[in-house]
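Sharing a structure below in structure tokens format, with a few things to ask.
A single protein chain has been removed from this complex, and every other one stays in its place.
We call the chains A, B, C, D and E, going by the order they appear; numbering starts again at 1 in every chain.
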Amino acid sequence: MLEALLVMAFGAVLLGAALGYAAVRFRVEGDPLVEKIDAILPQTQCGQCGFPGCKPYAGAIAKGEADINQCPPGGDEGVRKLADLLGREFKPLSAEHGIEKPKSVAIIDENACIGCTLCIQACPVDAIVGAAKQMHTVIAAQCTGCELCVAPCPVDCIYMEPIKETVDTWKWKYPVIEIKRAA
Amino acid sequence: MNAYKEISWNGLWKQNSVLAQMLGLCPLLAISTNLVNAVSLGLATILVMMLANFAISALRAFIPYEIRIPVFILIIAALVTMVDLMFNAFLHDLYLVLGIFIPLIVTNCIVLARVEAFAAKNGLRASTLDGLMMGVGFIWVIALLGAVREIIGQGTLFSGIEMVFPTLSGIQLLPADYPGFLIAMLPPGAFFILGLLIAGRNWLESRANQRMRDKLFHDPGASVSSSPA
Amino acid sequence: MTNSPYLLKPASVQSVMLRVLLALLPGIAAYVWFFGPAILVQIALTSVTALAAEALILYLRKKPLKIFLTDGSALVTAWLIALTFPSIAPWWLTVLGTLLAIIVVKHLYGGLGQNPFNPAMVAFALMIVAYPQLMSQWPAAGFTDFAAQWQAIFGARQLDAITMATPLDALRTVLRDPEQRRMIAGLLGSNATFGNIGGRGWEWVALGYLTGGLWLLQQRIITWHMPVAFLAMLLAISATFGLYDPTRFAGPGLHLFTGGAMLAAFFIVTDPVSGATTPKGKLIFAAGVAVLTWIIRSFGAYPDGIAFAVLLMNIAAPLIDRYTQPPVFGRKQKDGGA
Amino acid sequence: MSEPIEVAPRESSVLRISARTAGIMLIFALVFTALMAGTYRATAPYVAASALAEKLRLIGEVLPQELYDNDLTADALILPPQDMLGLDEETRIWRARKLGAPVALVLEAAAADGYSGRIGLIMAVGSDGKLIALRVTSHKETPGLGDYINLKKDRNKTRPWITQFNNLGFDTVAQKSWRVKKDGGHFDQMSGATISARAVTNASGRALAWTLERSDRLFTLPANSRYTEEGKPQ
Amino acid sequence: MISKLFNFKGGVKPASHKDESANTPIVVAPLPSQLIIPLRQSARAMAHCLVEPGQIVLKGEMIAAAEGPMGTAVHAPTSGTVRAIEPQPVPHPSGLPAPSIVIDPDGNDRWIELKPFDYRSATAEQTRNYLRDSGIVGLGGAGFPSHVKLGPGEKGIETLILNGAECEPWITCDDRLMRERADMILAGALIMRHVTGARRILVGIEDNKPQAVASMRAAAEKLAEPEVEVVPVPTRYPAGGEKQLIRVLTGIEIPYGKLGTHYGVQCFNVGSAHAVYRAITHGEPLISRVLTLSGNMAKPGNFEVRIGTPIGELLALAEPRADTDRYLMGGPMMGVTLLSLDNPVVKGTNCILAGSPALFPPPPPEMPCIRCGACALACPAELQPFELYWFSRARIFGKAQEYKLFDCIECGCCSYVCPSRIPLVDYFRFAKGEIWAREKEKAAADIARERYEFRLAREEREKLEKAAKLAAKTAAGRQKAATAPTETDNPVTSPEEDAKKALIAAALERVRAQQVETQPENTADLTPEQLAEITAIEQRRAEIREMAKPHLRQDD
Partner (left out) sequence: MTSYLFVVLGAVLVNNVVFVRILGLCPFMGVSKKLETAMGMGAATTFVLTMACGASFIIDRWLLMPNQLEYLRTLSFIVTIAAIVQLTELVIQKTSPLLHQVLGIYLPLITTNCAVLGIPLLNVSLRHNFLESLLFGFGSAVGFTMALILFAGIRERLEAADVPIHFRGTAIAMITAGLMSLAFMGFAGLDKYK
């Protein structure tokens, strides 16, 4: 009995001291994981994931507070990449957060715009230019298609236009496998 | 009450240590050669899990973060050693069969995982229940695996029961001239059958999902069409 | 609409598999000649089972039945199972093996072309582990009585009269008994004339496989890498050890002409699906099978190591492929940042 | 306990933290070790009893209880490793007596040449020179093929293979026939798994011969003494 | 004399079908009813339009100018009136329209005044610019601007290779050109040699074209130039691939991402050399080319055709058979299916092939890959196509790139030999497209992230500034503090809110904006182009505002 206690006490003191020391000495700051997750997210900044932007969502994933399938703009592809990065199992996009849509840009109907600037404040990437009482325009190249500007507009003059395919943006499609069920 | 129900459901199915979390696989595969071994080890595991969750939930206020893992392990190991000693004393035959897998409950990932994820953050009652339910989740899987392997492997059930209850004996389930399919008793068979169990779970889950989706997307439609305008 | 290229060479999976089946025929003919028609019964059994299993899974997975049933790959697997199992194995043994091969090993991985393990060899390995006794009762040479063989496959088994230990098995039995080791020089050395190397009959079967295999090579269904690497390595290693200690190690004649060595060299190691695919990878793969086969035959618990050796190398195949990728056009020499 | 926890780690020195964690570890270790030690104490007698029971059960399989009346565990010899018995570690020889008269020797032996390695045996040799019974205590033979040498695994329940050795001695089966039939001997083997049978048969024959050669000395050496070969110094 | 030939791995030997069209001389095609000239010259460059609808142009007049380093000029193939500048279908696998100039010929076919170019007294640079303005691009298929390839490169060019391999089945336009105009081709080659400063010229011709070899050899002998050599190369598709031909003739292997100039070789199609000759010595810009009409046709042959000729108008020349079910532009191995017969001939069009179910049977159903390795044996790029396929199919693009997807030249050999009839090349095209798209997306995402973070920082700063101001204000007069909370309200409102409320909010917003004097400053980090765009927008807006004034609702 006594030996047992002595042996264990000896071990415990040694270990406790070493670990306490190590915990202080080797403490690390910052979480590079968030950056990695953020790099995968599409940066649409649309908030559909339930967080005010991609970065906050990345932080939530890193902390284990959010699942990996909440970003509709990223699509299944994005979920797959996250699953890969985090060593988790892939799961399809959660329907409650929305569905993957074709990429589009916001267009402001310049005739109707009253220059209220509400959309400027809504736009997460400053893709709308204009000043108070002047008409506003979306810089298409910088618009992420987040749709956040659509709702605030008091005169409903913003609409989303799917990006059209041109000879330059056209892509080869996934080859269709033409096996029909025989019989 | 609802919280308790959820804990139970998590343990039994949703977060099932084996089928969902892929933890605690070694004893599961190694000791499930027959039903009796499986259940025995399962019971030992439940015991340890409940005690560990209880103890750690009770002591959690005193455990500093840096050394939580060593302390958890210390507690679990102590509990396991006690269970081990008891098996040695009172179920000696079984003790010989289970071999190093009783001490290895210590490293059964699921014990530590639960302790860290649940008991260290929750109250006594919930933690103990969590331990119990996680254990039950483990035992039903290992028992199922043991039973299937025993039946396929040698056509019997409950063989070796005499080690626990000397008056009972196993039953020959399949005809006596059943040649037995040895693979089922060997490691490959364990993997195969567990793989099939997991696939089965996936199947059930996807069916449940489908039903849920049907409810979400079809029922409202149906009610709209049937409801008066 | 289709895209370029619009020209396609007249080749198909079906014709590939068909030619593999054709190439097996000489070996099968010799088999029937020396060991009776039981093997034909086995081939019929495995073929029917394989096709039925395949049809069932295709139906369940809603895949086109006709295309996949007629591609011939299930038949190749089936025939190879029949040829590697003892020809007088009870019917349920071969049927069980075939079912597991087709359903678990092939279709759980997605079917044709996707299985990382060789289905026929898994069938062999599973069955020899589960039923070692049944899997080691081979018909004695010259015993070609069809009725008795039929009886052995479908009826009660009274085998002692018609089975014999295959040379490999005899060898291990002898090797295990220190007192009998002295005899071994006789067993291994003196009788080593053709017609008697691998046990009467077996070397003719092996020769048949060799013929078919060479034809496959000529048809460019297989490349030279695998058979050459496999046979050369087996030859080299068995010759070295056979010379080093002829009382403990069998010589190359026995290793090359018994068991499944020839069959393996041309039909099993060469399975394109589960093996390595790069040229260097093929050499490594086949040589690896040869080394493991020799080790398992010489020291292991199972008499013929080919099946296990193939499976072990199947495990390593993805990695072999990955690390033996041949340099791409223009990237062979290290030059300015290429 | 609660006081040190309130100290914010940033302010405390490395040393203090180390000391604090060490202290907590120490307390936990002490408490739980005490618990364990207690359990150990409490279960120790049962553990010992179980181990003893285990040994006796094994002995009981080869030597029926009715044949002797002494306490076997008290009347044992310590046997150093013996090549002839295939033993590479220290074992015991138990001596059964009835009313003080020698009845049987119970000893362990091993066959090194099983199909998959060592086969452990236990056997009782009667004072009349007969092998009373033989059992396999451990083996790695192929399940379903070579494992019929184990009484429990033998499919032939009416006349298990291992029982054919019961009550045979070199008087009934000549020493050179103490082999399997396949080697021209007396004993059956299971076709297709001769190696296991051969190993057990040969080992048991060797062990029987070894015992018979020195059975008198084995019975007469003082209890709990160490057995040494005659003529060799201790 | 005969240099040592090297070998390239892989390749296939489909039936060549050259005889159908190789034995009749080149015929000049008649003037079509209209000409459609796409402004988009290659994937890389778009020409800058110089004409307007209604304008009258002469044959050979420049109608679009070269823009950017990869651009080349475009000329009117005949005299006539510009009818429109509008999107027209172009021969592209997508079938999408692209901006084009449509010309109605006046039937006179009147040349603009032609001036030969004295390249001997010009600098190389001047010659290259001249060729650019003559619209010379590679006629081998890719349409890569020749003046770029004639540039000096890093080490200078040692060997000039003329590609007369013409390895695709059916196509014989280069064959005929070499038979009939060998002198001109070599003259063009000599000009190119002069421009590049190369030492020797090698002409590689597949050995199934003995007449072309003979004709070229004769022409070469006539030149009496050293270091001009005509070399027959073994017939094996794709011996005409640039990298393969360079490898065969010189032993040099050019990896993906490197150009011939890095290795001191440069390769031109024989037609390109011919075009260079015409441009330099006759001053004729590139307005026509020789192409093959073959396949399922009654009278296959080679024709000299104006760029811009609608393909539908050409076909009658070769009399397609009744069972023709499609037309390909290019050969059967690399060509594209024409989705419309209105597509015009472009500079890269070397062949129009009529297809029928008998010639190009519909591929049997795709089977899974059995890893037989046939494709790897056939691949001239020495790739492992089945691995690429495996990853492309499962959309594991990173791995596909690891296995060098982009080294694939899309020659089609792998698809040709695959026993499982997998459209491998389609998978590779798909994967490449996805990867490119993804890279673009990634770049866009990076910009978006930057802008988002910038905005966050700005908001933070504004908040601080506001707080500071507020503090100053409260210190100044306590009674104003009551209005402060509304100022910090978030103006973003829910969609359900009706317009009126929002208008009020907007009005408030303006008041607030004036009060705090912090206007959104999101124009700070824009590029000049963007600023220009914004000014343009502002201008447009001013106009619109004038127009819209009466219709706008009064908001205050």
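In the analysis below, contacts are C-beta pairs under 8 Å (C-beta built on N, C-alpha and C of every residue); 3 or more make two chains touch, one makes a residue touch a chain.
No experiment lies behind these values; they were computed from the predicted model shown.
Screening B:3, B:199 or B:212 for touch with the missing chain picks out B:199.
Residue-wise, the contact with the chain that is not shown comes from C:117, picked out of C:31, C:117, C:202 or C:267.
Which of B:11, B:42, B:64 or B:189 touches the hidden chain is settled by the complete complex: it is B:189. Checked against the full complex, the candidates B:70, B:153 or B:180 give a single residue touching the omitted chain, namely B:70. One of C:32, C:51, C:99 or C:295 touches the chain omitted from the figure, and that residue is C:295. Those residues of chain D that touch the chain absent from the view are 32-33, 36, 40, 116-117. Even with one chain removed from view, chain B keeps its contact list with that chain: residues 22-27, 29-30, 69-70, 73-74, 77-78, 80-81, 84-85, 100, 103-104, 106-109, 111-113, 183, 186-192, 194-196, 198-200, 202-203, 206.
Looking at chain C, the residues touching the absent chain are 61, 104-105, 107-111, 114, 116-117, 122, 125-126, 129, 292, 295-296, 299-302, 305, 307-309, 311-312, 314-316, 318-319, 322.
By our rule, only the chains that are shown with their structure count from here on.
Centroids built from CA atoms put chain E at 35 Å from chain A.
The set of chain A residues that touch two or more partner chains comprises 12, 15-16, 19-20, 23, 179-180.
Within chain E, residues 93, 365, 423, 426, 429 each touch two or more of the remaining chains. Every residue of chain D that touches chain C in the complex is listed here, in rising order: 113, 115-116, 142, 144-145, 191-195, 198.
Across the interface of their complex, chain E is touched by residues 1-9, 11-13, 15-16, 64, 67-68, 71, 73, 110-114, 221, 223, 272-273, 275, 277-278, 321, 325-333, 336, 338 of chain C. Chain contact summary for the complex, chain E toward chain C: residues 8-9, 12, 14, 93, 169, 243, 247, 253-258, 262, 328, 330, 332-337, 355, 360-365, 367-374, 376, 380-384, 386-387, 403-404, 407, 412-413, 415-421, 423, 425-426, 429.
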